[in-house]
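So the structure is just underneath, and the comments pick up after that.
Complex shown without one protein chain; remaining protein chains in place.
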Amino acid sequence: MAYRVGVVGAAGYAGAELVRLLLAHPDFELTAITSNADVNVKLADVYPAFAGETDLVFTAHDDPVLESLDAVFLAVPHTAAMGMVPGLLSHGVSVFDLSADYRLDDPDVYEAWYATPHTSPDLLKTRAFGLPELYAEDLASARAQHVAGEPALIACAGCYPTATSLAAAPALRMGWCRAQSLIVVDAISGVTGAGKGCTSRTHFCSADESVEAYGVCKHRHTPEIEQILGARDRVIFTPHLAPLKRGLLSTVTLQLDEGAHALSTEDAVRAYEEFYATSPLVKVLPAGAMPSTSSVVGTCSCQIGLAVDKRTGVLVAMAAIDNLCKGAAGQAVQCANIVFGLDERRGLPLVGMPV
Amino acid sequence: MAYRVGVVGAAGYAGAELVRLLLAHPDFELTAITSNADVNVKLADVYPAFAGETDLVFTAHDDPVLESLDAVFLAVPHTAAMGMVPGLLSHGVSVFDLSADYRLDDPDVYEAWYATPHTSPDLLKTRAFGLPELYAEDLASARAQHVAGEPALIACAGCYPTATSLAAAPALRMGWCRAQSLIVVDAISGVTGAGKGCTSRTHFCSADESVEAYGVCKHRHTPEIEQILGARDRVIFTPHLAPLKRGLLSTVTLQLDEGAHALSTEDAVRAYEEFYATSPLVKVLPAGAMPSTSSVVGTCSCQIGLAVDKRTGVLVAMAAIDNLCKGAAGQAVQCANIVFGLDERRGLPLVGMPV
Amino acid sequence: MAYRVGVVGAAGYAGAELVRLLLAHPDFELTAITSNADVNVKLADVYPAFAGETDLVFTAHDDPVLESLDAVFLAVPHTAAMGMVPGLLSHGVSVFDLSADYRLDDPDVYEAWYATPHTSPDLLKTRAFGLPELYAEDLASARAQHVAGEPALIACAGCYPTATSLAAAPALRMGWCRAQSLIVVDAISGVTGAGKGCTSRTHFCSADESVEAYGVCKHRHTPEIEQILGARDRVIFTPHLAPLKRGLLSTVTLQLDEGAHALSTEDAVRAYEEFYATSPLVKVLPAGAMPSTSSVVGTCSCQIGLAVDKRTGVLVAMAAIDNLCKGAAGQAVQCANIVFGLDERRGLPLVGMPV
Partner (left out) sequence: MAYRVGVVGAAGYAGAELVRLLLAHPDFELTAITSNADVNVKLADVYPAFAGETDLVFTAHDDPVLESLDAVFLAVPHTAAMGMVPGLLSHGVSVFDLSADYRLDDPDVYEAWYATPHTSPDLLKTRAFGLPELYAEDLASARAQHVAGEPALIACAGCYPTATSLAAAPALRMGWCRAQSLIVVDAISGVTGAGKGCTSRTHFCSADESVEAYGVCKHRHTPEIEQILGARDRVIFTPHLAPLKRGLLSTVTLQLDEGAHALSTEDAVRAYEEFYATSPLVKVLPAGAMPSTSSVVGTCSCQIGLAVDKRTGVLVAMAAIDNLCKGAAGQAVQCANIVFGLDERRGLPLVGMPV
């Protein structure tokens, strides 16, 4: 039996990626795709990759069919998500929210970084945080809710927080890092990360053959990273844009505690392998290898590379993901797989194009 | 029951794409991958996209297991293929050859363009030409051979001939074109088309931000295109290299016969749709739309666009494919599907990444 | 003594390239740059390449200083140019118009392709066509006008017509081509050719890793090419977009006349070298070499490659230019050099970055 699902905001990049994954998923039946700007337009007219393979047509965000579905994936901007979630839950629909609205535990932090008050702060206490490798209990609770016949709300992690945390969290949780030390996160994203909107930054002739940083010291993924890592006011996050469509590499520099100064790169790799032993989407590369984004494009895999520098006493931890897949749509589907009791890999591409 | 298959030349780009497709194929069991230059090397060390998802290791081209398989896919250069095919057939192994060795009907034409005599010209009479949309009978014969317990030899069409012929053949077969008129083929390929070898042409800093033609008036795909189109000495084929990894667009300019001067673009689209009604991999776009290569990257789909210019009396027919997939590995798997009695789409990606 | 010049429409890509060239030109003093959308904005804020090197600020298109200048370069859309040219000329200002408004000899052809009547058709009789290598007399007349104290109007050729004609015109003028035969022009342009406007086509994520044709059988440069080549209703022009910023390659397939069937590639190269002996911006490559766009990016050079195919009786002629430089701004400056009595190369970059 297939679960009936819908995608709200299906014309954006993350939304279209959700459609790609859900159409190929053996256990989900994609029943509705919405886009207020494209009502009655055929999906294939907006994304010709679907030509000849589906007749899906966009409806509006208030399409009543949504309320009858098993699950809805929300790929709309922040605040827009907050406006729809309580209603969907009240109809018994589980929600996988790709926006930032329910990610931060503390509504005050949300208001400080998003410059708008939270309108359903109570839900922050019960939502699951959608980063299965690091929040297994959250997903287990959401699964239990579903089994009990209640809808679940999953706040899927952002793209930068996903890659950064998969790279850094094991080291922090294993107690390798100096207390109160700064955590420097320099990340590079492909241009899909900047969204479908045409701007002077996303114009081909601006983005091509160029790298630049943006949102320096004020990117909204900063408090989310700090929350996951338990490192309040310790993360410097500098995101960069590079001329590729998909792919995100996060390079995290962590200061090792005295107690961890004997750690070798090989030790670190072994410990990470153990940490992720039950996480089939994460691949820890052997010592000496570093991940490249092209190896994970189109997939829900995450590749991690590690290097210990004894000279300066740091661990450089790196993770590569596809920002639209493991960093957005794929992770949402992974969460849905778990909530609905399927193998977390179900329907997800894990091997990319070799070249 | 799965058919046991192998890939010879699996370290090249087409070979690695075969591995990607065959690993995901529900009815083929990939048993051997060979590369004389990489014996005992893990596939994932050469192509990190496979990291954590397979333990396949390269063996040598003379791996004896090949002789026990149901089918072997040959992704080796011309002449190398010719050296292995008779032996494999003699062991009852069906061969899907991606090289040029068995494509040309006439061994003299082969010798003229490839500057080497053909060593098994007899096989040219019985091999099937692997371009299912235009050579259904050939594939049916190969299927019959398999059913009769005999191995089949399929000479899979080249990348440029595939796109060019899917664009131009219907117009020619339907008698729209002026007798003896020239057929101008200008095609653009991504750099994977130039192969895995590092040369001054394939260096990133040469290929990036540049387009150029190569092999002008002497590319070896010319006689193959002429053979498929039945247009001896009438095809001018100019291939270009553009800065993309995968993707091939062929733009064919055909002179319409007086009898076809009333033809509209809409008429042409309708006729092509009918022509390809039973070819699920080919998508004829509506009048006004033109294919882009990014819509088919990673897939075995072909998108076709058409425009009739009454002013000059020509049809411009265009086809976009992924040169490594529909233009090589995917088409070989499509042929194998047919020979083994499966749906021709079986295991093949048909929807690409939307962005 | 420097000539005082201005650029109208300086915020567009061709306009900004004009600014780059004029700022570096020893004999022109760039006095005004206009952009109605950017009045009072600093040039360097729109194009950071100028940061720290100029304090130029945009004024409006009706900046009165324009009427006092020696020359104005118009880089505005068609019809906008037509609205400004008569006024500027009446103030004695020579105009180098990069728009299409004064390119076509026949106002009816203009109206047919641009869907708007021409408002100053008389000027079409006296304007010079700005393609110096092929219209030396036009430029000589404009020079004479300037010497006589009269303003000149130069309709600079479009990007595709420039490359296409430099490749094809010598063959046609030397009588090599079959009378009434079709001329097939397949050209590839970088994305700057699509302009600064952010559209779904110019978004990085649409243009990157993709090639596609556009304006098939209806691109407005078609009649301009036919006019230059003297080939009414004989040109099939199919432009393509490829993922590069700058660069344009035009591949022209010409059917040779019986009389020219003995022509070798070497003969063709020699004849072209002679044809362009006094054109220092055009470089005819030796037989066997083909131009790549990266070799001319950033320069006002044009590289030409030739191949004769005796088998089919055609000449494939190819030209590579930088669409913004030789195809737009650079050619306008080249024309201005001639009109003001300077060496035509004056101030123009002719050597690009080697890599």
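We call the chains A, B and C, going by the order they appear; numbering starts again at 1 in every chain.
The rule we apply is simple: a residue touches a chain if its C-beta (ideal position, glycine included) is under 8 Å from a C-beta of that chain, and two chains touch if they have at least 3 such contacts.
Note that the structure is predicted; figures quoted are calculated from it, not measured.
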Of the residues C:S35, C:T59, C:S94 or C:T192, which one touches the chain left out of the display?
-> C:T192
Of A:A142, A:L244, A:L281 or A:C302, which residue touches the hidden chain?
-> A:L244
Per the whole complex, from B:H91, B:H203 or B:K310 the residue touching the absent chain is B:H203
Among listed residues A:A140, A:M174 or A:A213, the absent chain is touched only by A:A213
May I ask which residue of A:A10, A:A152, A:V284 or A:V314 touches the chain that does not appear here?
-> A:V314
Of C:D101, C:E209, C:E224 or C:D309, which residue touches the hidden chain?
-> C:E209
Where the unshown chain meets subunit B, residue by residue = 13, 191-192, 196, 198-200, 202-209, 243-245
For subunit A, enumerate the residues touching the unshown chain of the complex.
-> 182, 184, 186, 188, 190, 205-206, 208-214, 216-217, 233-236, 238, 240, 242-247, 249, 251, 253, 255, 290-295, 297, 305, 307-309, 311-312, 314, 316, 318, 320, 355
Subunit C, residues in touch with the chain not shown (by the definition above) = 13, 16-17, 19-20, 23-24, 47-54, 192, 196, 208-209, 245-246, 283, 285, 289, 291-292, 294-296, 298-299, 301, 303, 324, 350-355
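By our rule, only the chains that are shown with their structure count from here on.
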The distance between the C-alpha centres of subunit A and subunit C, rounded to whole Å, is 47
Cα centre of subunit A to Cα centre of subunit B, whole Å, reads 37
What positions in subunit A touch 2 or more of the other chains?
-> 13, 192, 196, 208-209, 245
